[in-house]
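Just one protein chain is left out here, and the rest sit where they should.
Per-chain residue numbering starts at 1, and chain names A, B and C are given in the order in which the chains are listed.
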Amino acid sequence: MKDDVLILVGGEGGEGVISASEILVKAAARAGYEVYTFRTFPAEIRGGHAQMQIRVSPKEILSLGDRFDVVIAMNDEAVQLHLHEIKAGGILIYDKSEYDKASVADLKTLDPNGYIQKNNITVVMVPMTDTAGRDLKTPKSKNMVATGAICAALPCFRIDIIKEMIKQQFIKKGDLVVQTNWQALDAGVKYIQPNLKLFDSLQIGEPKSKKSKRMVTTGNIAFSLGSILAGCKYFAGYPITPASDVLEYLSVHLPKFGGNVIQTEDEISALASVLGASYAGLRAYTATSGPGFSLMQELLGFAHIAELPCVVLDVQRGGPSTGLPTKAEQSDLNIAVFGAHGDAPRIVLAPLDVPDCLQVAIKSFNLADKYQTPVIVLSEQSLAHRFEPIEWIDPSTVAIDRGKIVEEVQLNGKPRYARYDLTEDHISPRVLPGTKNYYYIMGGLEHNIYGKPGYTPEIHKTMTEKRMKKLELAREEIEKDKYYFEEFGDTNASIGIMGWGATIGSTKEAILLLKKEGISVKTLYTKVLSPLPVETIGKWLKSLDMVVVIEMNALGQFTRVLEAAFKRDFVSLTKCDGVPIKPEEIVGKVKSALALERRLV
Amino acid sequence: MKDDVLILVGGEGGEGVISASEILVKAAARAGYEVYTFRTFPAEIRGGHAQMQIRVSPKEILSLGDRFDVVIAMNDEAVQLHLHEIKAGGILIYDKSEYDKASVADLKTLDPNGYIQKNNITVVMVPMTDTAGRDLKTPKSKNMVATGAICAALPCFRIDIIKEMIKQQFIKKGDLVVQTNWQALDAGVKYIQPNLKLFDSLQIGEPKSKKSKRMVTTGNIAFSLGSILAGCKYFAGYPITPASDVLEYLSVHLPKFGGNVIQTEDEISALASVLGASYAGLRAYTATSGPGFSLMQELLGFAHIAELPCVVLDVQRGGPSTGLPTKAEQSDLNIAVFGAHGDAPRIVLAPLDVPDCLQVAIKSFNLADKYQTPVIVLSEQSLAHRFEPIEWIDPSTVAIDRGKIVEEVQLNGKPRYARYDLTEDHISPRVLPGTKNYYYIMGGLEHNIYGKPGYTPEIHKTMTEKRMKKLELAREEIEKDKYYFEEFGDTNASIGIMGWGATIGSTKEAILLLKKEGISVKTLYTKVLSPLPVETIGKWLKSLDMVVVIEMNALGQFTRVLEAAFKRDFVSLTKCDGVPIKPEEIVGKVKSALALERRLV
Amino acid sequence: MTDSASSSAHVKDKKDYRSDIDVTWCPGCGDFGVLDAVSRAFATLGLPQEKLVLVSGIGCSSRFPYFTKSYSFHTLHGRLLPSAMGIAIANPDLIVIGTGGDGDAYSIGGGHFIHACRRNPNLKYIVMDNQIYGLTKGQYSPTSDLGFVTGSTPYGSCEDPIDPISMALVFGASFVARGFSSKPKECEQLIIEAINHKGFAFLDIFSPCPTFNKVNSVKYYMQKIKPLPETHNVEDKASALTYAQDQASLFVGVFYKKERPTMQEKLADIRQKASMKPIKMEDLYSLHT
Partner (left out) sequence: MTDSASSSAHVKDKKDYRSDIDVTWCPGCGDFGVLDAVSRAFATLGLPQEKLVLVSGIGCSSRFPYFTKSYSFHTLHGRLLPSAMGIAIANPDLIVIGTGGDGDAYSIGGGHFIHACRRNPNLKYIVMDNQIYGLTKGQYSPTSDLGFVTGSTPYGSCEDPIDPISMALVFGASFVARGFSSKPKECEQLIIEAINHKGFAFLDIFSPCPTFNKVNSVKYYMQKIKPLPETHNVEDKASALTYAQDQASLFVGVFYKKERPTMQEKLADIRQKASMKPIKMEDLYSLHT
């Protein structure tokens, strides 16, 4: 029995690669397995390759892993792209119809036969196109033939669950549709049957405990669900890859919960209207990616000085500029932390995985309301679109903290309500428009406690301090909350790894690999990038001789932030090529850094 | 004989305070004196207080200095605001007409008489309003009565020169206008005559050497002149305080040199069109302040990846958001260095004084062209609007380096022209549209050497590296050029002060003050904030036990940059109240930091 | 007038709608007339102050909300409309009124203007049009006349001015009117009509800037303006366009007025459609299970 199995489904965009993969993942999750996925997008609309990688295990999975046990190639391109990524002893399931038709020549250019023999790869032919098109007369069911083949080969994907899911999904379209899909599945199973023994060495164990109710979804959808749970009632956005699905998902579902969703004319308008809605009392947010986020900087500075809560989800993609719209990168940290003119620090959060996207959504609205300030959440393409199991959250357990919204104000001798009153915790009671007997000016000019513009040194100093100290308080709250920190590895290690966001899986796996080689390493990931939790990190850093910082950008943006905060050396491992970082790369970096420090014997 | 004299002219906005001051400053400069000024603006259009501070000396002046020797109050408000800023033994010249009319009551609330006696201040009454309005029947000449009074009191402002200037300025309006203004001047002189002896102790010496030809102008105008000298032929901008005068000045003068000036519909449009003009081959730029600069971040990232030269002058004002539009602050360093999404570093320069604004303009266009990248210049309100003498620059001595613009390309075996060709110095030869036989794609997507979009790891890595290494080369060039560094103080000192921009004057003066107290300090100002000249600064830092960093923002933005680069402690002196930092504040900080380190006996 | 607007009718005097902040406009600024007209309209309608939200961008005219006793939202230059839209959608009980300048509206804010008109949110928008940038001390604006000499057009503006009335009509605004600040009575009437209109009501008011625009003065407008003829049918867009584009006169009055569903109503429709059957979070979860 193996610990896990890693498969890849690849084919032409539009052939149902992604929907088949989604069904497989959900079925495995329903059966109680852990699943970890990665999805890339064709760069161009037309053609292009669609693929999904799926890793399944009865135990916790930390990252995507490396080479594939099985590749299901629904067309030629998939073979060409992924053949050399199959493990020695692995299997290629290939569409026989494709092979028969056009591809032999292509395959020859690769010398696949030589490669296959040399690397001990087995090829299993399944006539996917022909079965779907010629036999079942529904070419669209090709992906179900492939799905059936996988289920037969790897029973961790339980065919009974899949059939049930298909029934649920298609019953509205009539019984015939369900039947056809089932037939396609069965055909796939049939073609594998004679070769079942080939897969013996790839089987994994049963999951131990029965899991609680789980969904399987992506980072973007998890964030959207989290925002609904948090009571968000206003979303405005402008489409942009890879954030558009937040807009689209909320368009369907937020109105069901009494919320408004608006596609605005641009990102500036989106955030401006979010701030208007927030001022009027609703929890409100927008989601975007780098180019749109750059456009929002002026308004984020406005939200900071006006002390208006708002949440901005930035789903990072490859930059700079239009950059690499469908690729994974973590290069918006600089702009998230330092992006507005003037002294306008913000709260910046970064979820580590899909379940975290949901939790961070809830946290972000609470922080924004409590500290009356903008909160930025840095997600990223690979996290945004990867499927992962995630627990059903009981809405009644979600804590909502709307902060100091009041209907009555103690004037304490003041002639009238002071929107920006100086208080012990630097947060001023907030009255919503519509409340009787109070009115005030809220705006982007420096102002006195009443909101009236004022430019004296005293006012500017006092108000700047007020706004800074709020964030200092936020930091203190954050440092106390274990949720924001993820630790892993040998607590006694003198080598540390730091990072942020979705690289954590690879880091954990690298730590396990290094342990096998006798190198003891631990890691700390902070989900808060600003205000930096200097106490928690500082304490953790103390005992460490060497700290490697992992990040997917070229400048080492997080490393610079850590250097400024702790004035010590960090070994920066930057990777900036659009592809998530792999455990092996981290292992390599740690070892070479050690060698450099001449500590390896 | 004093070393210098410091005066303030204050009055109602619109009464000619600024134009009178400008005449005084120019006259002193023409007479060979050094002059240093500071100007604040009324926050509101109507009313509000206008003032100009003028320091004059036969020797070099480092900063504005502290308390006034003479205050010329053209109205009551000026008295109220500035009375307590007059030195013991100083003089208040006051509009008798104002005093007689309405102000006694106001003055009483201040108890000025008590204050004046206690602090040994002399009041000289001059009936400015009445002389201008009643006697000369030209109320507008009130400021000339005041000017005459000052000239009589302090002959370093030479009345003959001023009369000549007035003649030049008004002769177009007819001889009568000249005569009236002269009469007003003479009247001012007359009223001081009986009190001349009062001013004996305030007189300064004659300037030693005859100076070369000098203008007196502001940072914004100096930058505009520099840009014309640099051969800029396209300017697009959107009005914003305190940068609008660049647009207005160039509107008048750039077309005379064959250039185009366009007021666009917003700042985004301004920079987009600048990039278009640059692409087509012109030197082009825009000028703005914080809010507009925030809006330009997406386009700056585009310029970075497209490798398009451009210059953006950001005249900083008080932030965040709309903030304090007419106040001095240095809080846009973060956004200038870190402001775009993705990995998109830029060249960021900061001039130290008015003559520097002209020089930096020329440098910035050369750097932009040579490295095919955006260059940001951080000026700031006090520098932008303060008058200072500046040498006439011989246009023929201005070196223009347009970088690798070519009309013929060596294809070196490539099928066609590669706009982003990989070269030894990472800079690719640039062909302008219109050139025969070449064409290429230029854009914001990641691309291969031909400009064709490409998202493979290899392309992204190679091109990111190319763009980073260019800046590394720029850093090397910069480190070699003494122009970019200003040092001052005792070279053997073990205490250092660092800073950027216009605080340098106060820093130098603080060093002189500290020296008097036996504390030996030196300073290094870098005019380049990105890429940071780490070698020059690193070498300079080596021998220092303590380094104080001076900056006019709340977050210590430059300090953080230095900490990340040098991983050592700096003492951060931040000041963020809209008023330029004074030498005394620096002295105080250095002393208290020393005390803290228990090194003061 | 929204339902809620009429509820508390005890307030009657225009002074009840003026804040205690000193007005900082120059003497003779046209905006005084607009402030007066707006306060009087509020008093006439007896609007409850706490329901009033005045929203502005940046400019002299954008200081307007400071001077009214109301909730005031002073946003960024050009962002008046999307900000106001967010407020008006979030709480449809509020009476949301945008007050700003011609630069704010048609230059940096031009893109938002298009989309506010077509979306028809229930909010009012008063532009104080002085054909100049006042606050930045006199540069030309999108409504400045061809050849106009300003700080940024020393050789005379070379750009054809835009026509806000025609624009609003073509963008689909459901209420389009023009006034002149020196005709306060008429202005008050237009403002009342705008507030009573259900939907997006756009009102361009000539409001001279004596400090930086010496050409388009009170006298100039007095000569040029002309009330729309009684015969003009306010539901006839073609006729409205013709009057807007008249070369000889600047017509004032209501050019166009025709109610259609507001954005708030349409969003309410969607919420209703979406929630036909009651929904729980668990229903969403199961979509992903």
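The rule we apply is simple: a contact is a pair of C-beta atoms (placed from the backbone, for glycine too) under 8 Å apart; a residue touches a chain by one contact, two chains touch by 3 or more.
Quick caveat: nothing in here was measured; it's all calculated off a predicted structure.
Colleague: Over the full complex, note down every shown chain the hidden chain is touching.
Modeller: A, B, C
Colleague: Return the single residue from B:S19, B:T122 or B:T435 that touches the missing chain.
Modeller: Result: among the candidates, B:T435 touches the missing chain.
Colleague: Which of these touches the unseen chain: A:P58, A:P127, A:G188 or A:P255?
Modeller: A:P255
Colleague: Among C:L47, C:L267 or C:L284, which residue is in contact with the omitted chain in the full complex?
Modeller: That would be C:L267, which touches the missing chain.
Colleague: Among the options A:P127, A:G148 or A:P291, which residue touches the chain absent from this view?
Modeller: Checking the options A:P127, A:G148 or A:P291, the one contacting the hidden chain is A:P291.
Colleague: Considering the whole complex, not just the chains shown, which residues of chain B touch the missing one?
Modeller: 26, 30, 213-217, 221, 225, 228-229, 233-234, 236, 252-253, 255-260, 262, 264-266, 268-270, 272-282, 284, 298-299, 302, 392-393, 395, 432-445, 451-453
Colleague: So which bits of chain C touch the chain we can't see?
Modeller: 106-112, 114-115, 118-120, 142, 155, 158-163, 166-167, 169-172, 237-238, 241-242, 245, 263, 266-267, 269-270, 273-274
Colleague: Applying the definition given at the start, please give the residues of chain A touching the unseen chain.
Modeller: Output for chain A: 44-47, 238-241, 244, 247-248, 251-252, 255, 261, 263, 265-267, 291, 321-322.
Convention: only the chains that are shown with their structure count from here on.
Colleague: Per the centroid of Cα atoms for each chain, what is the distance between chain B and chain C, given in Å?
Modeller: 39
Colleague: Please report how many Å separate the Cα centroid of chain A from that of chain B, as a whole number.
Modeller: 45
Colleague: Among all residues of chain B, which ones touch two or more of the remaining chains?
Modeller: Counting only residues that touch two or more other chains, chain B contributes 291, 321-322.
Colleague: Could you tell me which residues belong to chain C and also touch two or more other chains?
Modeller: 58, 76
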